[in-house]
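Only one protein chain is missing; all other protein chains are in place.
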Amino acid sequence: MLRSPPAVAGFIGTLSFTVLAIFGPLIVGQQQILNTYTPFSPPSLAHPFGTDYAGHDILSLLIYGTQRSVLIGFLAGLFTMVIGILVGLVAGYLGGVLEEFLMRVTDLFIIMPSIVLAIILVSLLGPSDYNIILAISLTSWMSVARIIRSDTLTLKSRTFVEAAKISGARTFYVLRRHILPNEVHMITSNTLLAVAGAVVIEAGLNFLGIGNVSQVSWGIVLYQAELNGAVVTGAWWDIVFPGLFITLFVLSVSLLGRGLERLLDPRGGVGGVRAR
Amino acid sequence: MIIAETRDVTKRFTLRTGLRDWIMRRRIILTALRSVSVTIPDKKIIGLVGESGSGKTTLGRILGGLEPPSEGTVEFMGSALYGDHSSPTGKIQFVFQDPWAAVNPRFTISQIVEEPLLLLGYKPSERVSLAREALSSVGLPQDEQFLRRHPWELSGGQLQRVIIARAVVSRPALIIADEPASMLDVSLRIGVLNLIMSLRDSYGTSFLFITHDLAQAMYVADYLYVLYLGEIMEEGPTESVLRQPLNPYTLSLVKSIPTIGSKKLEAIRGEVPSPIKLPSGCGFSTRCPIASTVCRTSHPELTKRGEDRKSRCLLQ
Partner (left out) sequence: MSEGDVLLEVRDLCVVYKSLDARIRAVDHVDLTLRRGETLALVGESGCGKSTLGNAIIGILPANAEVSGEILFEGVNIVSLPRKRMRRIRWEKIAMVFQNAQNSLDPTLRVGDQLVEVILAHRSIPRVEAQRRVKELFSLVGLPPDYYRSYPHELSGGSRQRVIIAMALLLNPQLLIADEPTTGLDVSVQLQILNLLKDIKQRFQMSMIFITHDIAVANYVSDRMAVMYAGQIVEAAPSQALLAKPLHPYTIALTESLLTLDRRVKKQPIAGFPPDLSKTITGCRFAERCRFAVDECRREEPPMVDVDGRVSKCFFAEQISNKVVGYDYRRD
């Protein structure tokens, strides 16, 4: 991975966002955010990202909000993976009626517009962060389930799985020792993609005003900008910089995911050229 | 002693069909084996040769307990293989053509070789010593450094030896080897074939050696079955079958292999018919150089010829 510049960039980016997420609130206290009295002032030396409708320093807001955005993203991403992997493994390995059923349920979720579904879920459950995580996971596990199922199907028919079964291996053993370890590279990269996706959905939900508006996050900054007429007053910085944060995060995490996938792939990563 | 035996085994597969077949209520049946009886005695390498569609791999899977026959019986060590009794785990092992596909790329050499023992419930210390013994019997190193290696760090020939070590580690009575040396270079191929013969001699393991390559069968097999379109066309001790073939099919096959010094050879005409649409009469009648009208209408039986041989041909 060290030899691939995009992967290194992704790693550095992800690491920076992680650091921001952990220490952000310490770096910029509540104090700093509330500190100015010049609403919608353009980027300057004092406020490199400008200020918003209430005169908050946007850079400080974004740094402060990183924790919430990233945390929701990671948890929702992980949860998405858990559901997707379970469904994919069971459907792919056990097959039969169960597979048929699970895949039809998957199809059902795919044809429903997921953002609408998430909005309905959050409105029903109430706008807490936990409910947002739940809504995101429940509406984005389908692609993971499909990928894991198709990979499990291929692995299941590989000779080494058959060889283990000849020697008396049971289902759980085969899944644990032969199937899952060979899916690690895919699971890793898809987790990171799921995290990226979750951050975008979370920002989207917040932007639409669904979610806990009393706390700062990237999506909330956008929501407030929209609500208080940043577009009308031409305060582009109030829209562009939060967008930039989201884009950079998604980009870093995706690049890291692709890099890790190659690194962990048993077929080409570590061994490199295989002497045939 | 007889290790394994099939009696009149027939195998049919119903193919996955398209929408049109489903609407027309048509089913496509592939006949892989037709009434095949083979016997595998102990301490012997039994050769099974055939072209594509001959059913040789299917017969190997049926004998190995992986695929129940449609008709007929299979016995292993005196009891029915597909009966109510538990399967003879660890007593039958396989060696496949592609060594790279036969190992989990994340496993180390010791994990690959020890896996059958692990699944049979051996203790760790026993596993280690038995694995080392198996590796030494196939001529591989047994040091820690080698045991910790991964498949990609080995050559194809070395890896195939690892797989053979895995196959013998549980001391099976029968090893089913499906083209075990065909993907290897000639210089390594001899090594693997010699190894199979030495394991027969030292452990008394029997082998079902499946191949398309008559020369490999000639080199290792004690007894030979020649398969064509799911039927045994000829059987007998390897050397006599390949040196003086009785069946026109075996003869044509032997004659179509270029050897050093051969100038112009006559190829068998046509291609192997599809096992979905078997020819009427003798299976080889569509390509046989001496076939007459009777061959296309009546089906020959496998009949005894001389001391120890059998052939399926109406014109003999």
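As written, the chains take the letters A and B, and residue 1 is the first residue of each chain.
Note that a contact is a pair of C-beta atoms (placed from the backbone, for glycine too) under 8 Å apart; a residue touches a chain by one contact, two chains touch by 3 or more.
Quantities reported herein were computed from a predicted structural model and do not represent experimental measurements.
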Full-complex contact with the absent chain, from B:Thr58, B:Gln93 or B:Ser252: B:Ser252
Full-complex contact with the absent chain, from B:Ala215, B:Ile276 or B:Leu315: B:Ala215
Residue among B:Ala101, B:Leu118 or B:Ile190 that touches the chain left out of view: B:Ile190
Touching residues on chain B - with respect to the absent chain: 51-52, 155, 185-191, 194, 212-216, 218-219, 239, 242-243, 252-254, 256-262, 265, 267-269, 271-272, 287
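Criterion: only the chains that are shown with their structure count from here on.
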Inter-chain centre distance, chain A versus chain B - centres from mean C-alpha coordinates, in Å: 50
Residues of chain A touching chain B in the complex: 158-160, 162-164, 166-169, 173, 177-178, 181-182, 266-267, 270-271, 274-276
Of all residues in chain B, those that touch chain A in their complex: 64-66, 87, 89-90, 92-94, 96, 98, 100-106, 115-116, 119-120, 150, 152-156, 166, 170
